[in-house]
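The complex appears here without one of its protein chains, the remainder shown in place.
Naming follows writing order (A, B and C), and every chain is counted from residue 1.
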Amino acid sequence: MSGRFTLTTAILLALAVTGARADAIRIGVNEPLTGPFAASGTYVVNGARIAADEINARGGLLGQKIELVIEDNKSNPTEAAAVAEKLITSDKTPVMMGAWGSSLTLAVMPKLMDYEVPMLVETSSSGKITTSGNPFVFRISPPSALEAETFAPMVGKLGLKKVDFLVLNNDFGRGAATDFGKMLKEKGVQVGLTETMDQGAQDMSAQLAKLKASDSDTIMVTSAVDQLVLLFKQMAALGLKKRVITTGGSQNPDQIIAQAGSAAEGTMHLTTFLPWIPEKTPDPKATEAFIAEWKKRGFQFAGVTESFRGYDGIRAIAHAIEKAGTPEPAAIAKAFWSVDFTGLNGPIRFAKSGPAGKESGQSKPDVYIIEIKDGRVVVPTL
Amino acid sequence: MDQLIQHLVNTLILGGTYALLGIGLTLIFGIMNVVNFTHGALYTVGAYLMYLAVSALGLDFFLALPAAILGGLLFGAAIEILLLRPFRGQDIDTVMLVMIGAGIALQSGTLWIFGGVAKAIPSPFPEAPLQFGPVSVSWLRLFVLGAALLLIGLTYALINRTKLGLAMRAAFQDADTAALMGVNVRLIDTATFAIGSSLAAAAGALLGPVYVVYPQMGGLAELKAFAIVILGGLGNVTGAAIGGFILALAEELGAGYVSSGYRDAMGFLIIIAVLLYRPTGLFARAERVG
Amino acid sequence: MSPILSVAHVGVRFGGLVAIADLHFDVAEGEIVSLIGPNGAGKTTAFNVMTGFLKPSQGEVRFRGTPLRGLAPHEITRLGLARTFQRTSVFPDDTVFDNVMIGLHRHAAGTGRAPLLDALVGRAGAGERALRERAVALLDWVGLGARAQERAGALAYGEQRLVGVALALATEPAMLLLDEPVSGMNASETRVFVRLIRQIRERGVTILLVEHDMPMVMEVSDRIVVLNYGRLIAAGPPAAIRSDPAVIEAYLGQGSAARRAAAEAREAADA
Partner (left out) sequence: MSRLLPLALLAGLVALPLALGASPYLLNALIVTGILTIGAMSLNLLLGFTGQLSLGHIAFFGIGAYVSALTSLGFDVELGFGLRVVHEPWPAAIGFALGTLAAGACGWLIGRLSFRVRGAYFVIVTISFAEVVRLVALNWVELTQGPLALTGIPPITLGLPGLGTWTLRTKLQNYYLVLAVGTLCWLVIARLVGSRFGRAMRGLKENESLALSVGINATRTLTVAAVISAAMAGAAGSLYAHYLRIIDPDVFAFTTTVSMVIMVVAGGKGTLMGPVVGGLIFGLLPVALRPVMAPEAQWIVYGLVLIVILFVMPRGIVPGLAGLVRRRPSPPAPVLEPGPAVQR
């Protein structure tokens, strides 16, 4: 029967593919390349490529080249889990990086437990990721509680009285609303509405009309850059003129300036990287080199606020593989604990987080606040 | 109160493009008896053509718009000639499946060519909105409403004032009789599908600059178009125009006063409610017995 | 003797068009009655009302004393009133044998208390065997035994008509409505069919038929009911109908205007 025939063909093809290329150390990269987070995921992947090429140019790791196996998780949790499964079982990657969004990462995490393969988490910000007792997770992005904590001293200086939230309807957005809300209440600031939006939503004018009618002075927004652009345009269209502060570290201020134009004027953003002022970053030379390479490859400058995480992520993985001395999952997982170097946004060093005995690793990056003024990024003087 | 007025203004603006989408779909169904599952893909194609014209070719915004609509017209004609003609006379289900196949191929094609990253189309309008007391409207959206109404008007004129429109109306009444009376039904089919497609492309080209352009944008638009068409009655052009505004109102009020998450559910709830109340749709066609 | 079917003051309107007006007649048990009239007189519409495919605008139809108002077609069939169709009389993609098996649908119901469950656990075996034997017998009886394994849609027109009759008989009706059963048949096929109709009657089935073939109608009918413009214009034995001036006028004296009106009425009835 033709069914059987196709089956055999499929098996042969798949075996042929898995059998090939065994001479490089493979690192799985599980990122959203289509769907609502496609832009961010693509930036991260391009940053990762720069790191991989840099490492290979220096002669690779343990005498072998490294090879990135990049798979699209389509901005969808189930797909992210399936990609992880494929990377581990078919491509036999001993370590992975991913999966951008918190819901995507959370979906992958049981697979890490099942197969005992470590993953470096480069972007996700939900607290759950490092508190659920998964010892194969190592995160270099700040959880939203850490972001809120860093933001706390600025609350008074900005003079916030009452804050509404407009967040993505997922772990990323809801986690941010909870953590920032808690911090604000402790600081004596009132918390008003919490409006949510779907990650694929295009028209937020109904939510914005509601926010416009509220008596708050500030709106805190958590989403990715594409939706932020739409939001700012729609805010301008509605004549909504409140202070806007975005969180989450996926804002790409330059893309916002380019695409939202004057609608983004005066908005503030919590970010984990300062590519506009390389001299203020922890490792100015590395920052400049990375930005130069990024531009050389013809990518838009706007992408660096995302792509540096892919770059740092792969560098952290490389450090771990080197310290492990062998490309084996268990050894790499162990070696992550001894990684210690200065990344583009602060030291990368994993502290234990979560239930004792099965702690996850959490690095503590710097967090900055920036403002868009006259179409340029500035650090506000507070 | 201010919030309500703002919602109503939003409704008006959204409703224009919804009506455009619905009219294109309902024309094709009424005259050709084809449920067009490429409608959403053509909406996407319209938006990407607009993006190409403005961003890649550097065409003026106001020239790019008619270019994108013309592109949609040609795309529609090609689909009709290549895919629908060979299946003429087949039952409606088979044709529906063909259109589903074509819709998927088109949508995946845009994804393949343009990638998954959303694109923004710059517009020449000022960012600052027009203020009417507490209510604000952006210039771009106002333009979109105006253009949509103009296109709807042109479609009406085409159907009611031209020879082609007369032939289309004849085919709508009874294709066999129209053929006997010397109407070139094949040409009418091609023209109908092309016009319907160009309206979908126009909706995409108009909304592209308002939102962003991405390959999956047509999926939801298509489902909404179905909702609009069912509201107005399959094949009823005026009904589709009204249906577009009703759907926009339901969505806007649903999102504003019920829950923003269920905004997109409004259309489907309307479909189900309408069809349960009037099982064969608002404008039923009698079925043959024996 | 009480009538098996009584049509009492039935009227059907489509919008403003009157397809049937105040139709009133009875059929007695064991009779062969023909319903005739020019094109568009409302004959098929009358059939559709009697079998539940159309709801009458007024009046009612009673079958064996039961009013049929509000009953669905399959419920009317289950009361023992079966029909054939003018245009499509078979399940075209199935074999002739399977056609009759589908026709025997109503009988399989008697095989167990939970027929669906029986089917799923394979308990329906004995009942199925019995059904198959009945199907074969029925096909032999209408003379299609040799065609059993052919696709019904591929049969000649006249043979499809016979399949339609076999299907209707498979429901074991007390009364059978035949809608133009011999149209498209040649003379010898028609003769065979007339014999078949008589045999059906001998099995105790009352027959009402709509037909255009006048010699056939005159030969086979006990009584004839004549419709024109949706109204009853005559009823009686063939000899009386043959010489009834109103009937002759209806058939011969139709002016062009009348024909057009008739055609319109027919269209409305079919829509």
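To be clear about the criterion, a contact is a pair of C-beta atoms (placed from the backbone, for glycine too) under 8 Å apart; a residue touches a chain by one contact, two chains touch by 3 or more.
Treat the numbers as computed from the prediction; the structure is a model and nothing was measured.
Peer 1: Just list which of the chains on display the missing one touches.
Peer 2: When the full complex is considered, the omitted chain touches A, B, C.
Peer 1: Which residue from C:148, C:174 or C:233 sits in contact with the chain not drawn here?
Peer 2: Only one listed residue reaches the unshown chain, and that is C:148.
Peer 1: Return the single residue from B:70, B:111 or B:149 that touches the missing chain.
Peer 2: Checking each option in B:70, B:111 or B:149, the one touching the absent chain turns out to be B:111.
Peer 1: Which of A:122, A:171, A:226 or A:306 sits in contact with the chain that's absent?
Peer 2: A:171
Peer 1: Even though one chain is hidden, which residues of chain C still touch it in the full complex?
Peer 2: Touch with the absent chain occurs at residues 51, 53, 72-74, 77-78, 82-85, 88-95, 97-98, 101-106, 108-109, 115-116, 119-122, 124, 128, 132-133, 136, 148-149, 164, 167-168, 170-171.
Peer 1: For chain B, which residues lie in contact with the unshown chain of the complex?
Peer 2: Residues 29, 35, 83, 86-87, 90, 92-94, 96-98, 100-109, 111-112, 219, 223, 226-227, 230, 234, 259, 261-262, 264-265, 267-269, 271-272, 275-276, 279-281, 287, 289-290 of chain B touch the chain that is not shown.
Peer 1: Which parts of chain A face the unshown chain closely enough to count as touching?
Peer 2: On the chain A side, contact with the omitted chain comes from 1-4, 6-7, 9-11, 13-18, 34, 72, 76-79, 81-82, 85-86, 89-90, 103, 106-107, 109-110, 169-171, 174, 198-199.
In the analysis below, only the chains that are shown with their structure count from here on.
Peer 1: Any idea which chain sits dead centre by C-alpha averages?
Peer 2: B
Peer 1: Of all chains present, which has the mean Cα position farthest from that of chain A?
Peer 2: In terms of C-alpha centroids, the chain at the greatest distance from chain A is C.
Peer 1: What whole-Å value do you get for the distance between chain A and chain C if each is reduced to the mean of its CA atoms?
Peer 2: 74
Peer 1: So what's the Cα centroid distance for chain B and chain C, whole Å?
Peer 2: Chain B and chain C have C-alpha centres separated by 47 Å.
Peer 1: If I count partner chains per residue in chain C, which residues reach a count of at least 2?
Peer 2: In chain C, no residue touches two or more other chains.
Peer 1: Using the touch definition up top, name the residues of chain A that touch chain B in the complex.
Peer 2: 33-36, 38-39, 42, 72, 169, 195-198, 200-207, 209-210, 212-213, 226, 229-230, 233, 236-239, 259, 261-263
Peer 1: Spell out the residues on chain B that touch chain A in their complex, using ranges where they run on.
Peer 2: Within the complex, chain B contacts chain A at residues 2-3, 6-7, 10, 14, 111, 115-118, 120, 127-129, 131, 136-138, 140-141, 211-212, 214-217, 251-252, 255-256, 260-261, 263.
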